[in-house]
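These notes are about the structure you will find just below.
One protein chain is absent from this view; the other protein chains keep their places.
And now, subunit A:
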Amino acid sequence: METLMALLIGVLFTVGVFLLLSKNFLKIILGTSILAHGTHLLIITMGGLKKGMPPIVRGENVSYTDPLPQALILTAIVINFAVTAFFLVLAYRSYQELGTDNIDKLRGIADE
């Protein structure tokens, strides 16, 4: 199971990095999102994918999955969510102000 997840995460990272290197704002932001997905999946995989109950206490003699990585991911998700929202608005604003969504065309703008 871990091997399969590793392959999937590898694919997500490849796609994410490929999108990051493109010229279009929106593709770059999509790339950061996909990278974040890969990272979150990696955290849960690295915590171990052994079988167990969901980490809600229900009596003795039960084994649970590791609750710590889940808490870490939850935190990482909301942080990433906030940053992505900010980045999207930033991209929208700079499209309005600078009139382009192409990273290459940002050089040498007027008020320098």
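Everything that follows uses one rule, which is that a residue touches a chain if its C-beta (ideal position, glycine included) is under 8 Å from a C-beta of that chain, and two chains touch if they have at least 3 such contacts; residues count from 1.
Keep this in mind: contacts and distances are computed from a predicted model.
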item	value
Chain left out of the displayed complex - its UniProt protein name, from "Multicomponent Na+:H+ antiporter subunit D", "Quinol:cytochrome C oxidoreductase", "pre-crRNA processing endonuclease" or "Ring-1,2-phenylacetyl-CoA epoxidase subunit PaaC"	"Multicomponent Na+:H+ antiporter subunit D"
Hidden partner chain, residues of subunit A it touches	20, 25, 28, 32, 35-36, 39-40, 42-43, 45-48, 68-69, 72, 75-76, 79, 82-83, 86-87, 90-91, 93-94, 97-98, 103, 106, 109-112
